[in-house]
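All protein chains but one are shown at their positions in the complex.
Every chain is named by a letter (A, B and C) in the order it is written, and numbering of its residues begins at 1.
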Amino acid sequence: MGFDRKEYEFLGEIGLGPTNVGCFIDGKWKASGSEVSSVNPSNNQAIAKIREASMGDYEEGMRACSEAAKTWMNIPAPKRGEIVRQIGEAFRAKLEHLGRLVSLEMGKILAEGIGEVQEIIDMCDYAVGLSRQLNGSIIPSERPEHMMLEVWNPLGIVGVITAFNFPCAVLGWNACIALVCGNCVVWKGAPTTPLVTIAVTKLVAEVLAKNNLPGAIFSSFCGGAEIGQAIAKDTRIPLVSFTGSSKVGLMVRQTVSERFGKCLLELSGNNAIIVMDDADIALAVRSILFAAVGTAGQRCTTCRRLYLQESIYENALDQLVEAYKQVRVGDPLEKGTLVGPLHTRASRESFEKGIGTIKSQGGKILVGGSVMESEGNFVQPTIIEITPDASVVKEELFAPVLYVMKFKSLEEAIEMNNSVPQGLSSSIFTRRPEVIFKWIGPCGSDCGIVNVNIPTNGAEIGGAFGGEKATGGGREAGSDSWKQYMRRSTCTINYGNELPLAQGINFG
Amino acid sequence: MGFDRKEYEFLGEIGLGPTNVGCFIDGKWKASGSEVSSVNPSNNQAIAKIREASMGDYEEGMRACSEAAKTWMNIPAPKRGEIVRQIGEAFRAKLEHLGRLVSLEMGKILAEGIGEVQEIIDMCDYAVGLSRQLNGSIIPSERPEHMMLEVWNPLGIVGVITAFNFPCAVLGWNACIALVCGNCVVWKGAPTTPLVTIAVTKLVAEVLAKNNLPGAIFSSFCGGAEIGQAIAKDTRIPLVSFTGSSKVGLMVRQTVSERFGKCLLELSGNNAIIVMDDADIALAVRSILFAAVGTAGQRCTTCRRLYLQESIYENALDQLVEAYKQVRVGDPLEKGTLVGPLHTRASRESFEKGIGTIKSQGGKILVGGSVMESEGNFVQPTIIEITPDASVVKEELFAPVLYVMKFKSLEEAIEMNNSVPQGLSSSIFTRRPEVIFKWIGPCGSDCGIVNVNIPTNGAEIGGAFGGEKATGGGREAGSDSWKQYMRRSTCTINYGNELPLAQGINFG
Amino acid sequence: MGFDRKEYEFLGEIGLGPTNVGCFIDGKWKASGSEVSSVNPSNNQAIAKIREASMGDYEEGMRACSEAAKTWMNIPAPKRGEIVRQIGEAFRAKLEHLGRLVSLEMGKILAEGIGEVQEIIDMCDYAVGLSRQLNGSIIPSERPEHMMLEVWNPLGIVGVITAFNFPCAVLGWNACIALVCGNCVVWKGAPTTPLVTIAVTKLVAEVLAKNNLPGAIFSSFCGGAEIGQAIAKDTRIPLVSFTGSSKVGLMVRQTVSERFGKCLLELSGNNAIIVMDDADIALAVRSILFAAVGTAGQRCTTCRRLYLQESIYENALDQLVEAYKQVRVGDPLEKGTLVGPLHTRASRESFEKGIGTIKSQGGKILVGGSVMESEGNFVQPTIIEITPDASVVKEELFAPVLYVMKFKSLEEAIEMNNSVPQGLSSSIFTRRPEVIFKWIGPCGSDCGIVNVNIPTNGAEIGGAFGGEKATGGGREAGSDSWKQYMRRSTCTINYGNELPLAQGINFG
Partner (left out) sequence: MGFDRKEYEFLGEIGLGPTNVGCFIDGKWKASGSEVSSVNPSNNQAIAKIREASMGDYEEGMRACSEAAKTWMNIPAPKRGEIVRQIGEAFRAKLEHLGRLVSLEMGKILAEGIGEVQEIIDMCDYAVGLSRQLNGSIIPSERPEHMMLEVWNPLGIVGVITAFNFPCAVLGWNACIALVCGNCVVWKGAPTTPLVTIAVTKLVAEVLAKNNLPGAIFSSFCGGAEIGQAIAKDTRIPLVSFTGSSKVGLMVRQTVSERFGKCLLELSGNNAIIVMDDADIALAVRSILFAAVGTAGQRCTTCRRLYLQESIYENALDQLVEAYKQVRVGDPLEKGTLVGPLHTRASRESFEKGIGTIKSQGGKILVGGSVMESEGNFVQPTIIEITPDASVVKEELFAPVLYVMKFKSLEEAIEMNNSVPQGLSSSIFTRRPEVIFKWIGPCGSDCGIVNVNIPTNGAEIGGAFGGEKATGGGREAGSDSWKQYMRRSTCTINYGNELPLAQGINFG
């Protein structure tokens, strides 16, 4: 009754088996949808089986969740924080195992898998503090014996639809905040990472059970587009947080808008790094490498466009090509590997097709450019020399493909940076204050993330994460992101006996 | 060459004549669209003529505005504040005249017309202070020699589409904030209040000219749906602030979303007042009267639903009916008038049709219910006794029609309050703290405005104004509403020589 | 080599023995001052011996601390937060034992002893979140190409002098915040609670050691006034947080001011409860009981003055006297005990002397009034009927003595509440909103803590704790209290080439 392979046995430590139930509804594990397999991207063989959610399961779960919402929103925020603290402790205890699972099922290298789980733990710690700081305001009223309050109340239920590339961290960003804010969470993980979804849910479920709280406070469904669409349409879910492509994200937004619900979108990125002629080239090259090949180019913050100022173009490019040649592609769980496989066979095909299009648009391959012969979905990290007007440069190819271009002036570089539909992340390398402050100012980068001398990826949780334009405009994690998970009431209380009107109006 | 009527001559004091050019583009008054008349709702006769914007005018205006945006966003915020201060002074100097025009063209009583202009002045004063407080944050970074900043930058251009019922205050809410935030403003006023649009624009234009600033910083178009749609589709306008019905608002949102733009929506309200058995009935009755018949029931915050606790039902209703009988309907510019005409002939017809539907659904007219014989659009303030399940109760009839219903418990009253698609304003009358705090808490009113012992209407500018659900979710005026008019950049600056990664990840 | 009594053996679990070293300096336990005993207030017998700090120890400790400060302030705040998180975990693991020690050495009942330790744990959780939110601001500059920042930096070293009544919670309030803010902490606990001081320090020390951090980041000295004065005078300590009497606190402030240092003072309280005629009397009586006899009247927030509105005076007083008669005084570690002994023999004498003075000023004893025959420092919880003009009413007698007085109107009650030199805590019982809002408004209570329908004591950590007037004006724990532990820099950076001046001044 064990796993096919011995190296999968650690999965037992985090509640997984060869076959798994993919739905946590009303505090119970049950599922009546179809059975699917989770596939190892390093060899395209099944790791384990999962029974997905049916629409009946969904409806049952949502009914329970709606009930649980009434309980959860009335628990004081700091008490909710205590639950999230315990969830953080549960993850801390399983950090290694869960990180290994992320690496195994998603394909990212182990250090990144563990880093992703660490991010949930950081989020829990952060959210605990936040649970005593979801502050409203008392605003001076212009009327005597009136008090004006801005009160923040829970929304009720938050739907979270996450993508394969961060199969658990994105859930963490959303759920930690949503929960302390007083919302129940309905989660649909990526269809290709069901084991992470189940393992994460189990940890949360145990904490709820231990505290005698309704399990339906956290409801989780393995499944595909049908479940996603149900969430988008469901009027019981005032907020849907969606991570995925701009194309699908737009459809989700239109669907949710139709019913006057709210969306929090984290969509496509197409992120650039600019290297100025005064930059620390070595620092830049290391950053570009991490930004472009990390997670095999499958981060939303992956650097896909590189702009080098003309006087350092050759030099910087030579160093970068040299660095690419050292990169070890292989089993993500093996020590020394920097780049694992793409997540699916389809991604590998997409890479191949993409390279074809690139060539047809005049792109010149400086390094890489091929898929690798293997059972898995491995491809070569690739650098392309191309002109800025090539249309591929404006699109997000979800693979380790980097376009390199040349520029003359800062203004030109910023214009190039801003010339794509997406607006997630961006970075400049320079040592001049005037460049730094222009870059982050009104005429600088138009992205949500605007870095200096660090890669486009690797955000800290204390800031707000997200992007502008086709990236969708949502903000997750730190800063005042929590406000998106609550509704705001402007309350004016008259505690006197008179009825003065605002703007000094006399009526009657 | 003068006005038809002597009482219109004051319009000359605010830059209006018998015929007017309805477009302020690139700092010049010009228009090549069709000629329309502004009609006095008290007699349905023309006040003056206006040449509207053509699509060519629009395009010319937007090109100039895009240029002006580069200038305006680079002027320091406190200097922009100084311009807004001067705009406020310009309105202050014309308060009476402009208030009179609002009353004349829109139909609201003079006190409300002047109150509306006062609201712009208040907004200017507020925005001046804000111009030194558009604060970003410095957030502790987890990495040594890194600084994390949250920077707020201008969006560039903000489109503002306003409705007839507040022909200038809503512009004020948006433009004052948008301007200090560093954005140019493109304004389309309501097609039926072009004179207000022009007069307001003239005051702003003069201040810009006096300060040698491009007039295109503030661009204004008289026109209809075609211009509105152009704004919604225009990728040069990152934010569209729209005030109007939920139906049109949804269309605007979907259009703007298609191009990944942002919306700030202030849509339909269907606002309730709840009177508890312990309330100060006299205070409640005066509040209901102002809330239900003020502006002839054409405020988005107008009270349309009244819930009376059963034990005080008869008493409160009697007093209210009595109060309605005292209300003077008539020329809004005349002293003593409390209710002016509806804004258009169409509104009057809509009222008539609405009364028919109400009757067919079992509504019983307690007072009013008829249109009044006159040249103008006068209708009787109306109270309807009806059951909560009548479908008319869930819709916004933009006229002074109030539905009265009975309830037993606070819980039932809150459920009724929350049972409509809209979520703008709501109010409870009570003297019990436990009721007050429940009402403003997680299980209380689901509206954006949640009042106690004051009407549903008459918001102060210091708070955030707007509503949830089909009201659209936008927030204008005070609190942190300004953030919607800016874009947020999360900036991490590495000023050291090392490259530590977030979440402690080791890469390579 | 064991403890005298078997019931003290649990002390071994938290690092204590029959003899102890009372100084943690430069990461080492060493002390060369005189040997003192810690005494059990229930029987006035020694629990264990402690070697106190000499002035030489102090100097050695401060030198190490000054060095450690350079390290600690350069560690990123979120990393400091991680250390505080581990400290919280260390306390969580020893919650029961440490709570028991607090109860044993201080004399408060076990539930309160454990509650006190829980408060440190809560503070740690809170401070972890705070470590990513010690936000500075970016303020719009009126000058082009200028950026204005408000940056918060660590002070370096914070001195914390705590009192016997909260031998560890007050350290927690200060140290958790001070540490995440980047400061080293120098702690002098109360001379009569050295075992708590040592046990707490050991837990912190272990965490520092485990993380290879200098132990001197947290320096701790058992000792008396000499060490306290050294801290007050020490120019290496920019901030001294002192908890104690107004008299000593004033001396500390003047000493620290002389050297232009800063103080955070938590001094005497003399707290009142007002009961209005519409109050829930049962709720009020339970609250008064907890507020007046909890911790045997030795909290700074203990209720010492009770104002009853005349119409409910008799009734409320009868119920209260009845409740007092049920209170069990005795061994604080025993189940069922509500009131333990006073902390020292001197406190007991002070109580006796106080009762004498009270009688001489016309106070009438309604219940209690005597010391209890025993080895320990037990006294009877006491209610005194007295007139407001008696001078004892204006002083803080640190014992369970409650003065009861009568009032007619709310205004009179507020005036009485505000008529004492101290301004820590206050509470009103009422069910009328107009009373609540007046009470918390400009003409209401002048205290730092202004409660409604809860006791004067038992603050949550999320708010700012502290009082006005002779209570010293400091604020600890939540809200923006952290700002007191940092220094603020207003930074203007010119990144352009021009030199525009503020206020538009032309110079040369």
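Note that in this section contacts are C-beta pairs under 8 Å (C-beta built on N, C-alpha and C of every residue); 3 or more make two chains touch, one makes a residue touch a chain.
Please read these numbers as outputs of a predicted model, since none were measured by experiment.
Novice: For the full complex, which residue in A:86, A:131, A:319 or A:347 touches the chain that was left out?
Specialist: In the full complex, the listed residue that touches the missing chain is A:131.
Novice: Touching the hidden chain in the complete assembly: which of C:191, C:297 or C:448 does that?
Specialist: Of the candidates C:191, C:297 or C:448, C:448 is in touch with the missing chain.
Novice: Please identify which residue in B:35, B:258, B:389 or B:434 touches the non-displayed chain.
Specialist: Checking each option in B:35, B:258, B:389 or B:434, the one touching the absent chain turns out to be B:434.
Novice: Looking at C:149, C:237 or C:316, which residue reaches the missing chain?
Specialist: The single option touching the absent chain is C:149.
Novice: Given the full complex, what residues of chain C touch the hidden partner chain?
Specialist: Chain C touches the chain not shown through residues 70, 73-74, 111-112, 115-116, 118-119, 122, 137, 139-143, 146, 148-151, 153-154, 182, 246, 250, 253-254, 257-258, 260, 262, 280, 283, 286-287, 289-290, 294, 327, 338, 421, 436, 440-454, 458-465, 468-470, 472-473, 475, 478-480, 487-495, 497, 499, 501-508.
Novice: If you put the missing chain back, which residues of chain B would it touch?
Specialist: Listed in rising order, the touching residues are 78, 81, 85, 125-133, 145, 147, 433-434, 436-438, 460-462, 478, 493, 495-496.
Novice: Taking the full complex into account, what residues of chain A touch the chain not shown?
Specialist: Given the touch definition above, chain A has residues 74-79, 131-144, 146, 149-152, 431-433, 436 touching the missing chain.
Simple rule for what comes next: only the chains that are shown with their structure count from here on.
Novice: Same or different interface residues for chain B and chain C, judged by whether over half of the residue numbers are used by both?
Specialist: same
Novice: Mind checking the centre-to-centre distance between chain A and chain C? Centres are C-alpha means, answer in whole Å.
Specialist: 43
Novice: So, what's the distance in Å between the C-alpha centres of chain C and chain B?
Specialist: 50
Novice: List, in ascending order, every residue of chain B touching at least 2 other chains.
Specialist: 74, 137, 139-143, 146, 149-151, 436 - these are the residues of chain B that touch more than one other chain.
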